[in-house]
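All protein chains but one are shown in place.
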C-alpha cells in the first residue's frame, strides 16, 4: 500500500511493482509514477509528448 | 622461369611465387611485379610513394 | 527557387537518379538542400556490433525507437559519418559542391529534449527515461543560406542539438519539413512507393493533389503506418512556411524534377 500524493487515499500495489511503472489512483484517478520500490515512493506521472527519432 | 620484360633475360622464380610479389631481375636489376601466377606474368614494378593515413 | 529533398540514407533506397537529378537542378540554378535519414543502416550496424535496436510501444499503440546513449553514438557513426560522407562523395562525383551537416553543426537543428517516454511493457504502463530524442523548434537558416549563396549544396542529417546540450535523435522527415519551412522552400519527400495511395493495394490510386479540406481528409485517412508520418511531416512543412510539399517515388529517372513539375 502507498498513499496517493494527489488525494491522500490509499493506493493498492501488486507485489512485483517496478520503478517507472504508472499506477492509477482508484479514488481520484490520478496517474502516479513509482519513483522507488523499497519503500514505494509515488509522484505524479508526467504528461509526455511522443517524439520519436529516425 | 619467366622473361624479364625490361632486358629479356630469364628470371628464376621460387615455387610459391605470389601475385603482387616483387622480383629483382638478376641480369639488369629491374624490379618486376608478378601480375599473375598461372602462368607467371611480369610487369615493371611501380615506384610508389608512401602516404599513410591517420 | 529553393528545393528541400528528403531522401533515404542508404544507397539502396536512394538510387543514383536522385543524385543526378539534384545535379541537374543545381546546374539549372535551383538551390537544393538534401536531407537524409537512414535508421535501417543504424540497426544493421548495431547488429554488427552485437547489440540490438530497442523498439518500444506506447500506451496508444505506436511503436518507436528508444535511443539510449550507446544507440545515439552509433547513430552519429552511421548518419553524419558513413551515410552523409557517402552521399556527399556521390554528389561531388555528380559535380555538385555538397557540404555535409548534421543538426548539431552551427546549431542547425535545435529544440527541446524529450528524455522520458511512456511505454507499454508486458501490459504495464511505464515511464522510460534516458531516451535521446527531441523535437526541432529552430532551424539556423543563416548557415544554410550562407552555404547556398556561395554555391554549395548542404546535405543535412540528424542528430539535432537538444536544449540540454546533448545530440539527440529526431525524425528525418520532420527535419526536412523544418528546413523547408525555414527556407520557404518546396519540400519533396522521396519514398519507395509512388506516393500516398487512396487504395493501398492499388499503385495507380496515388492521391495527386490536395488543395481543399475534404481532399486533405481523404489523404490523412488513406495514409497508413510510416506514410502517416510522412503526411504529418508534409503538413508541418506547410504550416511552418514551405511553399509546397510533395511525397513521391524515388524510383524514377528524375524523381525530384518530376515531383516539382506535377506540383507547380
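First chain written, first letter: the chains are A, B and C, and each begins at residue 1.
Basically, a contact is a pair of C-beta atoms (placed from the backbone, for glycine too) under 8 Å apart; a residue touches a chain by one contact, two chains touch by 3 or more.
What you see is a predicted model; the values in this text were computed from it and never measured.
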Among the chains presented, those that the missing one touches: B, C
Hidden-chain contact residue, picked from the options C:18, C:78, C:119 or C:248: C:78
Which residue of C:64, C:111, C:159 or C:255 touches the chain not shown here: C:159
Of C:86, C:171 or C:236, the one touching the omitted chain in the full complex: C:86
Interface residues of subunit B (partner: the chain not displayed): 18, 20-22, 33, 45-46, 48-54
Hidden partner interface residues of subunit C, rising order: 45, 48-50, 73, 76-82, 84-86, 88-89, 92-93, 97-102, 104-107, 142-143, 146-147, 150, 152, 159, 161, 165-167
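Keep in mind that, in the parts below, only the chains that are shown with their structure count from here on.
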Whole-Å gap between the CA centroids of subunit A and subunit B: 77
Approximate Å spacing (C-alpha centroids) for the pair subunit A, subunit C: 36
Where subunit C touches two or more other chains, by residue: none
Multi-partner residues of subunit B (at least 2 other chains): none
